[in-house]
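Have a look at the structure that comes next, please.
Rest of the complex left out; these chains stay put.
The letters A and B name the chains in turn, as written, and every chain counts its residues from 1.
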Amino acid sequence: MAPSHDIAHVGHVELLTPEPDKSLWFFTEIMGLTENGRDGDSVYLRTWDDYEHHSLKLTAHSTSGIRRTALRASSQEALDRRVKALDAAGRGIGWIDGDAGIGPTYLATDPDGHEFELYWESEWYQPPEELRPALKNQAQAYPGRGVSVRRLDHVNFLAAQVEPNGDFVRDLLGGEATEQIRLDTGKIAAQWLHFGNKSYDLVYTEDWTGSNGRLHHIAFATDTREDILRAADIFLENDVFIETGPHKHAIQQTFFLYVYEPGGNRIELCNPVARLILAPDWKTITWTQAERAKGQAWGLKTIESFHTHGTPPVE
Amino acid sequence: MAPSHDIAHVGHVELLTPEPDKSLWFFTEIMGLTENGRDGDSVYLRTWDDYEHHSLKLTAHSTSGIRRTALRASSQEALDRRVKALDAAGRGIGWIDGDAGIGPTYLATDPDGHEFELYWESEWYQPPEELRPALKNQAQAYPGRGVSVRRLDHVNFLAAQVEPNGDFVRDLLGGEATEQIRLDTGKIAAQWLHFGNKSYDLVYTEDWTGSNGRLHHIAFATDTREDILRAADIFLENDVFIETGPHKHAIQQTFFLYVYEPGGNRIELCNPVARLILAPDWKTITWTQAERAKGQAWGLKTIESFHTHGTPPVE
């Protein structure tokens, strides 16, 4: 089935860091994001292709992890439909004022405890003179600083159980699973879900520590694979820990590179900018345990820390 | 406004050629498409990323041009809605049996006379053993032959008047204009329209010859910009006429290369695989005559033949 299109896209995430200064340096100087205001312990950050106010809210905290994932609805009616469904299912928390640039926001949680925001109203970004782009169909001038990522691409959650969370995204948010891993026991070990033509927006991966509410990683898309190779050199020069890659995932065929930002959160660079799912009758692709054991597309083995390292850290 | 999503994507086009053998050589050996059956004077061709039976029907004919553009609906209900709208507007022709792999097909024309097909039923492609891909989330093995384009990306029509045709796509097909050119006279000289997250699927460009029903070009997407640079060398070695490029369009920011296939039709290679329109409240970007006069993004002048050369040729 095709997704319902009630959710347009992932709007932004709030990321927690115990090293706020170093994390801010990482996201601005190394990743190439631009600061767009502050609020208490939080800094709003945006990529040059963001049409909204920000796509990352970086918040100083006692530990790392993701506080919230914000989803923009496709219209006021679509938002109302989703709120009604979440409320009826007992997953809703209620309305709050939105963050900077964002209108009324409805809070809910997935079964694993990750918090979501849904909203419709959003101010389009107006760049100041020094950040005005040369081409009017672009949100902000291309920075040419560090990796210069294009946009926030997806969020990958760790969850004690994958399936109930995938069902939550499908039944209450209107998403669909494009790919998944099914173990020989029948258990779903990971699921990739999408809302529009992008092949995935949210991912759930089984947390072998059995913890709840943790983050596997957030991902930023680059324009080219060359940007990711160049990024690897930039990370190397700046002592950013590279966990694995660059390589190509078999699942979703994403060209990837994983690093840890100074606050400990895993960050992925991914390309292409978009692998499209155009078919309205896409059937979820299921990878078996044996297929998964082959590793990544070009033979790199999936590292053990992929199933254990998450944020916040657990003992 | 967001598109209605009733149309999922461009499915295939029927292209006419007075040089069928040479055109077939071009699409298979140079572009890297695969033949998937024949029907009378037509050869069905597919890219390695096509989930459907084909995306190009190449038909021997007395002249060049495009016979039809096929659009896949998002569901049977979506198809019914579109047929009803087309019929009510007097633009429908009626139902025919679909081509190979395609179910019942409804014919209609835009105001300029270009013929469209709408359909819902479509058989998913099952590759023979020798074309089976290494990764199960891919339709067909990557050929590694010639340019190896990924998929059909968009169709650009020439039209005596742009605006009525853009209205047709919006009002009767549920598309939306993402970008357009407005001359100082107020006339719309070109319009880019889309159905999903891709930033454009159909384009109308003013035909300075005043002719009707002609083709400006069809475009195939490549995985990378490097694929397009490599393609330029392949075209050069094989005496394929390069009209302009590689360069980057200001409008839509597409990295492009235009060639003429041996039958005379203009073919574009474009990248990225997809520039996404994620915003559900995208506002059409309008380029003025002065902005347009600046040429392409990096300064290349738009060539005159862009407004006159189309297929079939006219005196």
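As a working rule, a contact is a pair of C-beta atoms (placed from the backbone, for glycine too) under 8 Å apart; a residue touches a chain by one contact, two chains touch by 3 or more.
Worth saying up front: this structure is predicted, and the values here are computed from it rather than measured.
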item: Number of copies constituting the complete assembly, 2 shown; value: 4
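Please note the rule applied: only the chains that are shown with their structure count from here on.
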item: Between subunit B and subunit A, distance of the C-alpha-averaged centres to the nearest whole Å; value: 32
item: Contacting residues of subunit B [partner subunit A, same complex]; value: 2, 5, 8-9, 51, 72-75, 122, 124, 135-138, 179, 196-198, 223-226, 250-253, 272-276, 278-281, 285, 287, 291, 297
